[in-house]
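Structure record follows, encoded as structure tokens.
Removed: one protein chain of the complex. Kept in place: all other protein chains.
Going by the order they are written in, the chains are A, B, C and D; count residues from 1 in each one.
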Amino acid sequence: MADLYSNNYLIVAIFFLLGIILPVGALTFGRFLRPHNPTPEKEATYESGMVPIGGSRVQFHIRYYLYCLLFVVFDVETIFLYPWAVAYRELGLFALVEMLIFITLLGIGLIYAWKKKVLEWE
Amino acid sequence: MGAYLAQPLTWSNALIFIISPIILLALVLGYVTYAIYAERKIQGWIQLRHGPNRLGPAGLLQTVADVLKLLIKEDVIPRLADKPLFILAPILAFVPSFAVLAVMPFTESIHFADLGVGVLYYIAVAGITTLGVMTAAWAGNNKYGIIGGMRAAAQMISYEIPLILSLVGVILMTGSLNLIEIVKKQEEMGFWFFIPQIVAFVIFIIASLAELVRTPFDLVEAEQELIASHMTEYSGFRMAFFMLAEYVYMFGMASITTVVFLGGWLPPFQFLSFIPGIVWFGLKFCAMIFFYMWLRATMPRLRADLLMQMGWKILLPLSLLNLFVTALLMEFL
Amino acid sequence: MESRWGPLAQYDWSVMAPEFTILAVVTLMTLIGLFTSSVKDRRFIGWLGILGCIVAAWFVFQNVGGGVVEILHGSFRVDAYGNIFKLIFLAGTAVTLLMSMNYIGDGEEIQHQDEFYYLALTALLGTMFMASSADLITLFVGLELLSISSYILVGIRKNNLQSNESAFKYLINGAIASAITLYGISFLYGLSGTTNIFLLAERLPEAFMAGNQFMIYLAFFLLFIGLSFKIAAVPYHMWAPDVYQGAATPVTAFLSVVSKAAGFALILRVVITSFIGVVDFGSDGGEPVGMIDEIMLIVGILAAISMIVGNTMALRQSNVKRMMAYSSIAQAGYLLVPFATFTVLMFEQTVFYLIAYLMMNMGAFAIIMIVTRDRDSEDISAFAGLYHRSPLLAIAMTVFLLSLAGIPISAGFFGKFYIFMSSLVMQNYWLAGIMVATSVVSYFYYFGIIKQMYMRPGETDSRLAVPASIIVIVVLAFIGTVGVGLVPGTLLDYIHTNFPFAEMIMAAK
Amino acid sequence: MSVPLTSYLLVALILFSVGLYGALTRRNAVIVLLSIELMLNAVNINFVAFAKYGVLANLTGQIFSLFSITLAAAEAAVGVAIIISLYRNRATVNVDEMDLLKR
């Protein structure tokens, strides 16, 4: 069993490794083929041909953050949903009720966000 | 593969473990080359155009030529870019899209890692792609890029929730997170999960389109507004890797849809079981890919606000509801 | 009995009624709040919260005397210990809500009024779990529920820079503290393979014998350092002045009373239950030394430092809330003394003091709130001439301050007195000495306020308008403080007979 | 191919210390938050390592780490919210400049 476990993850690691090697290798290989003669114009930031105005590290609307928060809430919720779903058959109906309470609370969170106009994209 | 996995690690086994992913990688690259070609051809066909037809018979070598062209293009890194992140971003985008394939069972015997938590692995790793997009957007230091990147991130995280939740229904019915178990459960039940989990299936398809940032959810690539979004500052082969990642991710998404909802390698009817599983898998997979391309050719792009609202106000509650209906039905049927 | 409802349905869920009540009320408040956003005066949400507290308290009383009931594999435990703490929390929260009615009602400071009320109740829910859990996981979840709610509460005046800053500091410190606590818990788990504190108590001695002394001590230290954050005692006290100053006054009151009491509930239960059995037999065959003895010494030293630091630093403060923060550090020191002396009466003493503290501190903060808002200044000089502006309020404040300083006849005096007695009984003379000495030092700053109220001319002599809700709080707190001061035995006997703390380590029926 | 428990604990210890150091010394509020996440993740490593290789290995540790992940997420969310409101009012995320509350 221990072998199965470690072998599985060995393969996963190989996949990751391959995923890194391919771009790195291809880009390194490409270096021998492609030209390289930079000019200031080439290296300028693209802004539809105009000279760029100001920096681009601009502040963003707060809604992005709010979506991010909502995501965290529901993503975390799924952490609990998955084990529950797997073990559901052993837990019985009561677990369903409990999960219902849990989801309802999160649902209220959603309603809250809804009512507070978080979900309106302007 | 299962047999090798259970054995202690030997040099020959290790070699197999290394060679077989490389073969898969080669296959995937081949698939990408012709998926792009197919996409252009299919769009041409639907829109009554020809599509690529110059290079090679029926334009078959067009994509290959494109790749070669990209390879010899100059690699420009903008002066104001965050250089380490700029270089890292394409890799970050590509790695997860390929790594998700590690758990994909193509047939009962042709698969790689057989993780107990396959579904979770898929979701977890696939989530990293958002990071690639954001990194690219930030590193390029381009206004279009950052706006596009932010939008992409917002969209991807919004739709990740319904995507994940729609899978819970399947897991409830299977009682396992293992992808092979899920297929076996479908075999045992005699029908595929898209029938009992039709709602989840629809949600999953929609969400997966959004995750892939494909039409009708391709706001990120709205050229009219955002040039090329997070890829604006990228050129040459670096950009190619974003394209590659996109198509490989599509490969992964089509595969998981096939496995989870469409019965994987199972034949639609018992009497067709003499045809090998890999063929069935290939057929379903191709159907999914075709479906993606079909949509791209026919659907208009959604407006940003509607997109987000659909995710949160329709798909999310619906997927939660589905979850409970499933649980209740399991209890009382 | 395998019904389709599954094994979980076999538990007696009714013992969780107080928690369910609060949960339901929070839910209800949220929904009502969302769908009545057109109503201008949001106070009815707060009234709903208070009602919830009362109902929950009624349910707690139903559990009183019911013995030990455990549900969820012993992770939730209803016993006398938990019940009395829950009552303290409920009372404290109800008073906080009552106090904030006025704070919120007339000010523009808090835009998110509804949220204020919900978050107070969610924090309360966290404290109730902290009081009733016997499993480190649920304890930790309760702790975090409290913490996260209070971070937001502290920062709820979102356009106020001080409030932002203090919320940030509170959050950073709180998060570090919970990380440290968790790190300690992880070692406890690693050594014993369980998170149930009763199983821990069984297994820790074995682990200790197996040569893991160092890890156990490490775990204890980490746990204690992390938890000392909640009670604002040395070594993790430095956040208190900043946070108390920056938070809205009702929130400060909540932090100094409910949050602190919850910290004590947690520390006492975890540390005592799980470490009590650990005995060091020594390698050289010497006298066996219980780890609890060493813990007591350490806690004693920390208590002493808390008293000294709190009382001396308070002398330098001119901001009244900052001063109260140092005062509360000192009070935490006093409250740790029973733990350090560890008599059979430590729970009665702690609870008695906490009840006294609840009354006097809530009363004091209610008045501080009124005065600082009226003068728009939190400097001690805001109290100047209070006696002329509102004599009864000044008298009440005097009583609360005298009680905090530990002067008879007041609840605070007897709280201190009992603690003092037992530390002498246990021959902890140095601790008793420091306790008395620092109490005398504390006269300086408590009487500083009194001096302002009676002896300095204020900027104005106009009558101070005191809203009804504050009057109710002050009157209740006054009656409580003086009443308990006159007949301390009644309260102590009540605690003693109705809340037998031996239940804390008893097995469930 | 099993790694001894102590090396996991050591990694966790190093991570924890790095996090604590960062939380106490860094000036940027966001980095402080990140450092705290580092501390919490160190704890998770501990939990999972104990759950797998501990003397009395069982699943509780993994469950605990699930909870701690959740709470870390919540804490981070609130933390960033507070930083945002601070930034709005003060236009800085520099911890050193938060000196309004002194005496």
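We adopt the following convention: contacts are C-beta pairs under 8 Å (C-beta built on N, C-alpha and C of every residue); 3 or more make two chains touch, one makes a residue touch a chain.
By definition in this document, contacts and distances are computed from a predicted model.
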Its UniProt record identifies the chain omitted here, from "NADH-quinone oxidoreductase subunit M", "Branched-chain amino acid ABC transporter permease", "Molybdenum transport ATP-binding protein modc" or "Na+/H+ antiporter subunit E", as "NADH-quinone oxidoreductase subunit M"
What are the shown chains that the left-out chain touches? C
Hidden partner chain, touching residue among C:63, C:83, C:350 or C:439: C:439
Candidates C:402, C:449, C:470 or C:504 - the one touching the absent chain: C:402
Among C:13, C:47, C:221 or C:454, which one is in touch with the chain left out? C:454
Absent-chain interface residues of chain C come out as 343-345, 348, 387, 391, 402, 407-409, 418, 420-422, 424-425, 432-433, 436-437, 439-440, 443-444, 447, 450-451, 454-455, 487-490, 492-493, 496
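To be clear about the criterion, only the chains that are shown with their structure count from here on.
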Would you mind checking which chain's mean C-alpha position lies nearest the centre of all protein C-alpha atoms? D
More C-beta contacts across C-D or across A-C? C-D
Determine the centre-to-centre distance between chain A and chain B, using the mean Cα coordinates as centres, and give it in whole Å. 14
Distance between the centres, which are taken as Cα means, of chain D and chain A, whole angstrom: 20
For chain A, residues that touch 2 or more chains besides their own: 6, 68, 75, 93
Residues of chain B that touch two or more other chains sit at 9, 331
Pairs of chains, among all present, that meet the touch criterion: A-B, A-C, A-D, C-D
Within the complex, chain A is touched by chain C residues 3-9, 27, 30-31, 34-35, 37
Chain D - residues contacting chain C, complex: 9, 12, 16, 19-20, 23-24, 29, 32-33, 36, 39-40, 42-43, 46-47, 49-50, 54-58, 60-61, 63-64, 67-68, 71, 74-75, 78-79, 81-83, 85-86, 89-90, 98, 100-101, 103
Looking at the complex, which residues from chain B come into contact with chain A? 4-9, 13-14, 17-18, 21-22, 25, 71-80, 90-91, 94-99, 101-103, 112-115, 119-121, 140-146, 150, 153-154, 157-158, 160-161, 164-165, 168, 171-172, 175-177, 227, 232-233, 236-238, 241, 304-305, 307-309, 312-313, 316-317, 320, 323-324, 327-328, 330-331
